[in-house]
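Removed: one protein chain of the complex. Kept in place: all other protein chains.
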Amino acid sequence: MDDLNVLAVLAGVLAGASPIVLATMGETITEKAGLINLSLDGTILLAAMVAFLVAHDAGSLGLGFLAAALVGAGIAAVVGIAGVYMGQSQVAVGFVLTLMCRDLAYFLGNPYSRIQGPRLAPLPVPGLERLPLLGSLLFRHSLLVYLSVAVIATTWWYLYRTRWGLELRAVGENPQAAHARGIDPKRLQLLHALLGGALVGLAGGAFSLGIKPGWGRPQGAEGMGWIALAIVIFGGWHPLKVALGAYLFAFLQVLGIPLQSWWPSVPAQVFQVAPFPLMILALLLLGLTQKDTLQRWADAHPRVRKLLRSIQGRAPRALGRPYRQE
Amino acid sequence: MVAAIVLVFISAILVLAGAPVLEVHGLLVTGAVGSWSKLAQVLRVWVPLTLCSCGLLYTFQIGLWNIGVEGQVMLGAIGATAVLRLGFDSALPGAVLGAALVVGMLGGALWALLAGLLKTWGGVNEIFAGLGLNFVAQGLILWLIFGPWRRPGVASMSGTEPFAESLWFPTPAVWRISPHALGLTLVALAATALVLRHTRLGLALRAVGGNPSASYLFGLKPGRLMLWAMGLAGALAGLAGTLQVTVVYHRLIPAISSNYGYLALLVVMLADYRLSWVPFIAFFFAALNVGSIQLPLVLQLDSSLSGVIQGALVLTVLLIHAWNSGKAGTRWTT
Amino acid sequence: PQPVGASDFSFGLLLVGPYNDRGWSQAHFDAGHYVEAKLPGVKMLYIDKMNPADRPGVTIPQLVDDLVGKGAKLIIANSDDMKDGIREAAKQHPDTYFLHISGDDALTGKGPNNLSNLMGRMEYGKMLAGFTAALTTKTGKIGYLGPLINEETRRLAAAAYLGARYGWEQVRRQPAADLKFKVTWIGFWFNIPGVTSDPTQVAQNFFDSGYDVVLSGIDTTEALVVARQKHQGGKPVWAVPYDFKGACEGADQVCLGVPYYNWGPSYLQFITAARSGNWKQQWLWLGPDWSDINNEDRGPIGFLPGPALSAEARTALKQFTAELGAGKVNLFQGPLDYQDGSSYLKAGEVASDQQIWYMQQLLKGMEGPSSAK
Partner (left out) sequence: MDLELRDIHKHYGTVHANRGIHMRVASGTIHGILGENGAGKSTLMKVLSGYAARTSGDIFLDGRAVDTTTPAQANRLGIGMLYQDPLDFPSLTVLDNFSLGRPNRGGGLNRRALAEELTRLCRDFDFDLEPERSLEQLTVGERQQLELLRLLSLEVKLLILDEPTTGISTPQKEKLFGALRRLAAAGMTLLLVSHKLEDIESLCHAVTVLRQGRVSGEMTAPFQLDELVNLMFGTIPAPPPRGAVASGEPVLLLHEATAGGDRAGLGNCTVSVRRGQVVGLAGLEGSGQGVFLRLAAGLAKPVRGSLTVLGTQLKPGDHHGFRDAGVVFVPTARLDEGLVGSLTIAEHCALTEPHPSFRIDWQGAANTAAQRIARFRIQGSADTPAALLSGGNQQRLLLSLMPARPRLLLLEQPTRGLDLEPARWIWAQLRALCADAATIVFSSAELDEIMAFADRVLVFYNGSLVRDLDTRDSDLDDLARAIAGK
């Protein structure tokens, strides 16, 4: 092995994962509220395009990110209104939007293909960047990376430590019961779809203004939306586990590179495709633990049960099912 | 109504992009059906799209969201390629092609059954299983093309070494489209119509899709029927993949599935899950895809517009449906 | 084929990527415009993104039909992947001329008479790129960000290595063992998440493990982008992009230069021949015009030194270019071994075009896989 700088690699993982982190946190919030927004892949691309376009024309990164967030929220609004208020299949609407937004991005973004535009610069934290180990690992990134880490913490705090987060989880579990307690499930779902969508939009901006600056076809973010969806499931809908999943994904990406030469008999595709089999595995685990026989067996082995409980996530119970009032 | 909304939407996008609205619409039409050669090209797209859509009808009937068609097409193509590679020097090209069809369909069916088993046995939502398997299938194709099946020396995007011409389904020069492919597609359409409308299997699929627990009490086996639906859908997708290999590209290429699996989902949604509309909507979508090539050629516009039009149409229809059923206040159809 | 008057002449251009990709396809697209400007009456018809992923179900022969129907007399196809389709189309349209970039049908005799091949000897561009890298590197570690593995990409990577080795040993007078040259392939011509390795990560990884110059084998600008970020973070690193003359733009601090294609003059030559009826089937593999490699009216390839290249290195580069041009230096000369130790060129043996074109492995001294498993 070359003198691969482990710290630098980890710092790279931290940075490389930042858009995925934003997208997965957004989708986690949305799904925790019981709504499934399948349009991520298209949303990210369209937001990336718009972010670049706006940042380029207005010469302002801030406006670019704002536009990206708005695009994300706008698309989520369509899914939310159709899925929550009109009772249409969330999966169908999200899926159509995925395909459509992607093409819309290519169509409208064509004139902006591969031109120079503004991009985020590293913003070392004064003082902290000089810390011996942590400095290069944590404090020499762009604003985006700090933001992504902050978003993880905030998402966790929001979901588990605030009243709104509690209500949001409640709605995702049992909208009828939430309604009985004076919460408006539809409004709450829509609002969090917007919030989640905005974060997904920011992820798009993070690509075109940060990680893979510029617009073009391909942009390089194609497929990331699906990966993000897979990671949310892999992380069992818990923001910290999901974030871990995002970092694991980025790490696998990096790991695939040296492995090319260390272990050439492993097909390169294995590492790229990994998130998907892992997602299926996570779901399988979830499904199997709900089987009677397995459950009984696990009940007889408390340690196994504990282990299962800790790794298995649980989908919000009302996920994807629109709420209707009696 | 739908058409009007979409027309306005598309025109708005065109204005936004600064394109001549009328000319674009005109070009899309002439570019698709302006000559026999273009029509033949449309039919080439129509064939796999219709096959995939037919397959999706089985799974939608039973209430499954089979998003894994892409992967099933790919596995069909892989299966067919495997046979054709083995039968490279065969003296009986007809038999080899026949075997390729069978193995291709099997490949698609098995890939679909994998998602089906994950669903019925493992409780894995078919959407995520299918999606994941799509990516795995794509990885598999790339691995084969750049690895064990690479062209001597030049592993490249252009795929595996082309098959000997004797192993192509023939395309008469004047036809420009393989009669075999057209024939098989028509057979698939007819068979699907027959199975769905006139056989116990079709009825059982609808019954389980409508109400699994009632169907169980009627003596049906929902799990097994789901596997049947997945298997049939996969076989048809596999057939599409096989034809992509044997008729269109004459080799395995990375983009062999050409997004038809995803597009077929849109076709079936727009057809409101009805078989009778599928061939026409598939034709319309194929025509859009082919017609849109004129956009860069003549107007220097990006041809992704066709995808936008397709998406906008389906989205509009979904929203109008939701709106109507919301007004009616009752929803019992699945 | 009947001779055509000096009046109107249309040619069709099939581009594998977007016409505005600031890379391989745009270089061809710009060449088309170059010809339009040089030869009044000549008109270009083009279709871009001509690949099965972007245009499912659309085949080369059918598009050629369309272009011929619109009046094209010469069809240029710019991708190796179009080889089979263009051969088929050439057989179907014996009265139309075909120019396939990067193929070898005219060499192998598989193609009909109306089909010619053209390729630029980018090996020289890559040698110059490798040379600048060797002159600039402080750590003696050079990374090569490769696309997918085939003969073309292998020989380009090898050429870059040879250029680097020459600069390292002959100019900088450093021991051969201190030069590291490593190739990492992403698996495709561009990044597809979930399918390829991420070139951004590959570049990161290079820089993070001590490689301070990354040569890009792909069009997209990840190597430059990452180098720029690292540079802003205070790390002395550089990158060399690929394919497009304007690629250094916006990366002044890190861009050592760019090997690029300049198809205009060659296009001009073929189109003039086609228009006047003097078409001859050819397999052309053209090197740079050594007298002035960055003259846009000559030679199909060039190397434009970048703003980050030091003055000394510039001088050395000039000298190296002159030596190459004069034939004083030939880097594809034995003894050279393949990576597995088998002999590629015996001592003193000069590689034939065939030996270079069909390169079987990376060279000994280079790290990284020679073929995909």
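In order of appearance the chains are A, B and C, and numbering begins at 1 in each one.
Here, a residue touches a chain if its C-beta (ideal position, glycine included) is under 8 Å from a C-beta of that chain, and two chains touch if they have at least 3 such contacts.
From a predicted model like this one, the values you see are computed outputs, not experimental measurements.
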Displayed chains contacted by the hidden chain, counting the whole assembly: A, B
Of A:Ile183, A:Leu244, A:Val270 or A:Leu284, the one touching the omitted chain in the full complex: A:Ile183
Given B:Leu167, B:Ala207, B:Met230 or B:Leu315, the one touching the chain that is not displayed: B:Ala207
Chain B, residues in touch with the chain not shown (by the definition above): 198-201, 203-204, 206-207, 209-211, 213-221, 329-330, 332-334
Absent-chain interface as seen on chain A, which is shown: 161-164, 166-167, 169-170, 173-174, 176-184, 314, 317, 325-326
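Definition applied: only the chains that are shown with their structure count from here on.
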For chain B paired with chain C, centre-to-centre distance based on mean C-alpha positions, whole Å: 37
Chain centre separation (chain A, chain B; CA means) in Å: 29
For chain B, residues contacting two or more additional chains: 135, 138-139, 142, 147
Touching two or more other chains - residues of chain C: 49, 187, 194-195, 372-373
Chain A residues within the chain B interface of the complex: 38, 78, 82, 86-89, 91-93, 95-97, 99-104, 106-108, 110, 223, 226, 229-230, 233, 267-270, 272-273, 276-277, 279-280, 283-284, 286-288, 290-291
Residues on chain A engaged by chain C in the complex (per definition of touch): 2-5, 8-9, 11-12, 15-16, 110, 113-114, 116, 119, 121-122, 124, 140, 142, 211-214, 216-218, 220-224, 226-227, 250, 253-254, 256-258, 260-261, 264-269, 271-273, 275-276
Residue numbers on chain B that touch chain C, as the complex places them: 35, 37-38, 40-41, 44-45, 48, 135, 138-139, 142, 146-147, 150, 153-158, 162, 176, 248-251, 253-256, 258-260, 286, 289-290, 293, 296-297, 303
